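Omission of a single protein chain aside, the complex is shown with its protein chains in their original locations.
For reference, chains read A and B in written order, and residue numbers begin at 1 within each chain.
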Amino acid sequence: MNVLRAWIEERLGLRAVAAFLEKKEVPRHKHTIFYYTGSSILLFLGIQIVTGVLLAFYYQPTLAEANASVARIVTEMPLGWLLRSVHSWSATFMIAIVFVHLLGIAFTKAYRKPREATWITGVLLLAASLAFGFTGYLLPWDELSLAATKVGTNLPKAIPVVGAWLTGVMRAGEDVTGDTLSRFFIFHVSVLPLAVIALLGVHLFLVQRHGMSVPLEEERKGAKGPVIPFWPNFAYREAGVWLILLGLLVTIAVFAAPGLGPQADLMAPAPEGIKPEWYFLFLFQTLKLFPARILGLNGEIVAVLIMMAGMGLFAFLPFIDNRPAERKGKVIAGLVWAGLAYAMGMSIWSLL
Amino acid sequence: MNERRRLVSVLTVLALVPFLLAGILEARNQDAPKAPGEQAAVKAPEQETAAVPRPPKERMAVYVLLAWVWLSIMVLFWLLRLRVREADRVFQMGLRRTAGKTPEGQGH
Partner (left out) sequence: MKLLYSLFSRRAFLNSLIGGWLAALGAAFISPLLKYIVPPTREPDQVSVPLAEVQDLAAGSVQGFAWGNKPGLLKKAEDGSFIAFVGVCTHLDCNVSFVAEKRRFYCACHEGWYDENGINVAGPPPAPLRRLAVSVEGDALIVKKQG
């Protein structure tokens, strides 16, 4: 055993990693719970990769076969329905924890100098996660997914100059067709995973590089606060969190397996009650609320403009919130709270 | 600094111009009279494929799996708790440097 260990050590030099982990510390304060979110996202990402690969074994991304192949997975393959259910629910869990992660960082202002780059890679990862959700939603090729995709890919059209082109890129032409399906599939299983791996590498490297951020209020107390050694004290705690999440995931997946709608018909009118995935609901509801005309402008353009401005501000939050401890910082924190309240309110409203 | 800020705001305002133009154009385009479109009949959703036409044997296996998962979680949670407490105790005793290594050699 020791010989084997020495052999590996000589070739890989993992001692450096071990030494790093041994030195790594996690600050202990009342917001420590947010430090668990990152690894939980990784857990669900891992589950997504495994279940996604397995689903792709039988899924066929063509107009004629997509819906039928999902139906085959769900009805014929041993435990296929459970696998699809886990993939679907794990996506939901992952996005939910991504939001918690994001909010934890926004409210503890963990993005402040020198962690701006970490924030930006995080925002890009968020975008990739949402893109995963959006592309994955179309793949079963049922009525709802077709309608949701039509609406979603229509939005960029409102952007001047590049909008129509962007929609064309997303749809592979003017309309949603079988080519759109191929495109969404390849983004879902190849382009986005590669992008996420690259971004995640940078993100994780930066997180390790800077160490865990301490909230402002703790930092202001001066002297270095209490810590938990990462290995093994914190890692074992994380393992406990993983186990609970895993149990919840499997349980929900067993008892609430998603069904599959009838095959999408490109010529059929939109079905009733179309709704995007829950994490897009607040955008969906916002679009519903905007009138057709605002001060002589097309309402949709105003809505998209506001959304884009919001996203832009959000992406560059660390640069805008450059004096987090002062009045400006407090105002920004208030605005983030307001944004959260808005998103939650809108989501709930659209569910009513 | 002030120069730069002014430049940024001017550029931002300029960037907004195409939006406004596009909005006005689009609005005018939409306001133009069109042939009366008829309301398409809303189709009732067809039969959904339920996700659970599982043979009873498979269903039983899944419940057994679920029971096993939760039993494992409870036991593992308990073990991890013991392990974490011990690790915390060792940390508080200031024995951190030796963490992760079991002593080797004589008398063991």
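FYI, contacts are C-beta pairs under 8 Å (C-beta built on N, C-alpha and C of every residue); 3 or more make two chains touch, one makes a residue touch a chain.
None of the values given here were measured: they were computed from a predicted structure.
Here one chain is not drawn; of A:Leu42, A:Met77 or A:Leu340, the residue touching it is A:Met77. The chain not shown here touches chain A at positions 50, 54, 57-58, 76-80, 82-83.
Residues 61, 65, 68-69, 72-73, 75-76, 79-80, 82-83, 86, 90, 95, 102-103, 107-108 of chain B touch the missing chain (whole complex, contact as defined above).
Throughout what follows, only the chains that are shown with their structure count from here on.
Residues 18, 22, 71, 74-75, 78-79, 81-82, 84-85, 143, 158, 160-161, 163, 228-229, 231-233, 236-237, 239-240, 243-244, 246-247, 250-251, 254, 257-262, 268-269, 271-272, 292-293, 296-298, 301-302, 305 of chain A touch chain B in their complex. Within the complex formed with chain A, the chain B residues making contact are 16, 18-24, 26-27, 30, 40-43, 45-54, 58, 62-63, 65-66, 69-70, 72-73, 76-77, 80-81, 83-84, 87-88, 91, 96, 99-100.
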